[in-house]
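Only a portion of the chains appears, each positioned as in the full assembly.
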Amino acid sequence: MAEDSVLLAAVSLLSAAQQAYFAKQVGNARMKYKVIPPSVTGSPEFERIFRAQQNSIEFYPLFLVVLWTTGLFFNQEIASIFGLVYLLSRYKYFHGYADSAKGRLSGFKIGTVTLLILISLSVGGITNCIIDKYFDLNIAKKISKLFL
Amino acid sequence: MAEDSVLLAAVSLLSAAQQAYFAKQVGNARMKYKVIPPSVTGSPEFERIFRAQQNSIEFYPLFLVVLWTTGLFFNQEIASIFGLVYLLSRYKYFHGYADSAKGRLSGFKIGTVTLLILISLSVGGITNCIIDKYFDLNIAKKISKLFL
């Protein structure tokens, strides 16, 4: 199993490091804008950085699910590449949002499109696997045979 | 490995789509009730929808953990059925909460009971597997032999 998922594991680890990085930025912003815990309001700059992190957290388990379902049931390398694109889009989103509320939009759009692609790929891979298991019919193999 | 977990993957993917759906509802509510980012307060309607989503996010990794531990160590089909029940309960919770604070309760209770069942099943499955691995004793097999 390890070899079939090592790239997914590497992207997941990178994404975990990114989550830690975002959390650190919020901690730094707390100090800079003097927002004392447990408060999370009081400075618009802090609130933007905090919301940017919160939104990244909201989408993080969703991202992990589609990264792994695509990687295990469709193709590991393709899933990992889109996974990296998603992490870049989140980086852009985070720092865009930190600058201004409007600045979050372009990174968010790239991220959403990437997630939709990953969802589509895993729907394809999982559907094929379910049909194969329960109806003894492998569509992906049949299609590739057509071209051989 | 793929065949042993394809139903778990399908339920996980469905749950990821549900999380995306909840996030979209919050985005729509932002527009409708004019709550400008990064603010998350100002309209009771928006606040209920936002809290409903936040609560669903809080329970999401927990749900994924018990879905997969039950599926891998107890039974994939049973885990998937309870997984679907949980997703329905969350749907009920979300829209109930959007209507009124009280409206969240019935969906929440069904969800909590479902999680408790999944936790119990995975405790059983994992305990049996640990005893089997470290003490060379498979209780589930012994019990089923009693009846043969």
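Observations
Lettered A and B in written order, each chain numbered from 1.
Heads up, the rule we're going with is that a residue touches a chain if its C-beta (ideal position, glycine included) is under 8 Å from a C-beta of that chain, and two chains touch if they have at least 3 such contacts.
What you are looking at is a predicted structure, and each value in this text was computed from that prediction instead of being measured.
Sequence-identical chains in the complete complex of this entry number 3, based on the file rather than the 2 shown.
Following the convention adopted for this analysis, only the chains that are shown with their structure count from here on.
Between subunit A and subunit B, the centres computed from C-alpha atoms are 19 Å apart. In the complex of the two chains, the subunit A residues touching subunit B come out as 1, 4, 44, 47-48, 50-52, 57-59, 61-62, 65-66, 68-69, 72-73, 97, 101, 104, 115, 119, 122-123, 126, 129-130, 133. Across the complex, subunit A is touched by residues 1-3, 5-7, 9-10, 12-13, 15-17, 19-20, 23, 36-40, 53, 57, 60-61, 64 of subunit B.
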